[in-house]
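Missing here is one protein chain; the remaining ones are kept as they sit in the complex.
In order of appearance the chains are A and B, and numbering begins at 1 in each one.
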Amino acid sequence: MAEYKHVLFEQMIKDFAQNEVKPLAQEVDELERFPEETVEKMAKLGLLGIIVPKEYGGAGGNYYMYIQAVEEISKVCATTGVILSAHTSLCVAPILEYGTADQKKKYLPLLARGESLGAFALTEPNAGTDASNQCTVAVEKDDHYLVNGSKIFITNAGYASTFIVITVTGMTPKGPEMTAFIMDRDLEGFSVGKHEKKMGIRGSSTCELIFENVKVPKENMLGKRGEGFKIAMKTLDGGRVGIAAQALGIAEGALDATVEYVKSRKQFGKPISAFQNTQFVLADLATKIAAAKCLVNVATDAKQNKYSSLSVAAAQAKLFAAETAMEVTTKAVQLHGGYGYTREYAVERMMRDAKITEIYEGTSEVQRMVISGALLKK
Amino acid sequence: MAKNIWVFCEQRDGEIQSVALELLGVARALAQTTNEKVCAMLLGHNVLDKANELVAYGADVVYVVDDERLAQFVTEPYAQAAFSVIKKYEPNVLLIGATSIGRDLAPRLSARLHTGLTADCTKLDIDQSGKLFMTRPAFGGNLYATITCPNHRPQMSTVRPGVMKKLSPDTCKNGEIVVEYVQWDDDKFKVKVLKEIKESKCDTDIEKAKLLVAVGRGVKDVEPARELACALKGALASSRALVDAGVTSQHTQVGQTGKTVRPEAYIAFGISGAIQHIAGMEESEFIVAVNTDKNAPIFKIANLGIVSDASQVIKEMNKIL
Partner (left out) sequence: MKIAVCIKQVPNTTEIKIDPVTNTLKRDGVPSIINPDDKAALEAALNLKDKCGAQVVALTMGPQQAEKALREALAMGADEAYIMSDKAFAGSDTLATSTIIAAGLAKLNPDVIFCGRQAIDGDTAQVGPQIAEHLGIPQITYAAQIDYDQDRQALIVKRQFEDRYQMLEVSGKCLITVLSSLAKPRYMNVWDVVNQDLKEINVITRADIEVSSEHIGLGGSPTKVDSTAAKQFDKKIETFELDPTAAAQAIVDALKQRHLI
């Protein structure tokens, strides 16, 4: 029997993005406003629990659907795209993969129904690309761990209730022993600090987290003690597929807007689409987008089927899609001319939004390290 | 044998609806070809005195069912009354206005009579044998289809209001008025009217206005256009794009999914002329189009086409008037 779910899902997510997400994109950017109402709508439609199995209240869908959702939403609003991506890839996925039966039972239904938004906390002021240089410490005491320290640049922080937090629980000859915890927002001593003012994805909530003697119950440890770094890296492998999809979406959105623009904009008595320069630029951009889409598909395949190639595939997808998004949006602005530099046209926002995809969840340089590392290890 | 051209003459609160008179006009023309009579069917309560009006507008015979069950329109009593009269006289053709009443009653009747029905016709022809050719727009107004109903009688059609022309009333004309009685089956009346509320229509009715100032996507501000419509003693109409955008009200929408209009003048500002829009206004007597895009399809049907900025032209016209 033919499966209809992918056909129907595509129709659903395109309708949703066009009718519910797109109309808010400019305002969300302009006012640096977190689109709470959109998140609520996504929750109601099951979009926050696409990959969560039915027994945990999720839709029982797959990564192809989730990745398509991030792509389609990012075509019209990259802010909303990253909210979905951080929630799903960085919080839902690790609980699904490393959580105990009790943890899954407790957290997945809340996350799937959107009663709780998810976030992931690894980065610290002195642990960016050098992620192992952690200072947030968790000390074992009776039935709990006592956590002290802080995190920065945490996506969804202002609105999330469930956080995956990476901590240091000791030292080993190889370096710090790192451990992951699931932390509830209402834990005593846990607070959300300063909200960052950003260049792009301005509606997303990016904040610091502060831990002052936070008692985290032992049963909230995600995976085993000492598995924190592995969990973080594997989670980021998955997350990069989401960000690659976001970058791809931004590039597609910018190209769509530009194609429409060059057909209507007239100079020297004809539409600028009639000039060969325009045509050749568009052809190159469309080709790069097609290539990025192939890489995203390969990485999604790897994530869905748990292939060991995921790490490299995700790094390649993110590297290429992010740099494509930057190139496409920059040239989209150029083809729009002066209008493209104004906030009247979406490509201005898209160019600012695109830049972050080269930076977060591993900079383009980190992706090159991952790819070359795997090559040279052989 | 089935004979004569019948018209279901819609009334509301005892007032004969314009479409009924239009249908008598076209029925007259059809009856001329077949050499038959024009028969009006008037259903309602306390409506007997309206029968003369139908004669003046072209009916040779008026069959009246006057009963309190017909005071308000509800499908089943109207269907019973119409069915009983039709069964008795066996019309060759039955025309019904394509209003929210006609399009409720006609299909119900056609199924009860087991005959064909063609919806929302814009053109009717007949041959001498009495075979009716019913033409209607299809596929969102992109095509015209001509439909016949060769082997079943009556040949039924609902006809779009505002398309056919009524005759000038002739108060000296003679006609026969026949009162009919119905064997009611009251057990079948399952739908109860709790209340009926009349709604005031929008400020101006675009179907009745002689001149329409119509605005589309190319007009940035609707207020000056409204002002212009007032100055020209016309009404404001709009394309679907502005209705969808919430700028103008649904009452003003012209086109396939809106209203069909045929004013004496239709001035289209900033309307590109999608086929769906044109379907609702192309019968206008005189069409003026103003649009910045000289390739806009609206220019293909305009009597006077002007390539210019619509908003600016509205402003300038307001200055002159």
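Definition applied: contacts are C-beta pairs under 8 Å (C-beta built on N, C-alpha and C of every residue); 3 or more make two chains touch, one makes a residue touch a chain.
Just so you know, these numbers come straight off a predicted model, no measurement behind them.
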(message) So one chain is hidden, and I want to know which residue out of B:11, B:92 or B:118 touches that hidden chain in the complete assembly.
(response) B:118
(message) One chain is left out of this view; which of B:35, B:100, B:129 or B:174 touches it in the full complex?
(response) B:100
(request) Write down which of B:90, B:180, B:227 or B:309 is the residue touching the left-out chain. (result) B:309
(message) In the complete complex, the non-displayed chain touches which residues of chain A?
(response) 1, 3-5, 7-9, 11-12, 15-16, 44-47, 49-50, 54, 59-61, 65
(request) Determine and list the chain B residues touching the chain excluded from the picture. (result) 12, 72-76, 99-101, 103-104, 106-108, 110-112, 114-120, 133, 137-152, 188, 190-199, 201, 210-211, 232-233, 250, 256, 264-265, 267, 275-276, 282, 286-288, 290, 294, 299-309, 312-313, 315-317, 319-321
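Here is the rule we use: only the chains that are shown with their structure count from here on.
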(message) Between chain A and chain B, what distance separates the C-alpha centroids? Give it in angstrom.
(response) 56
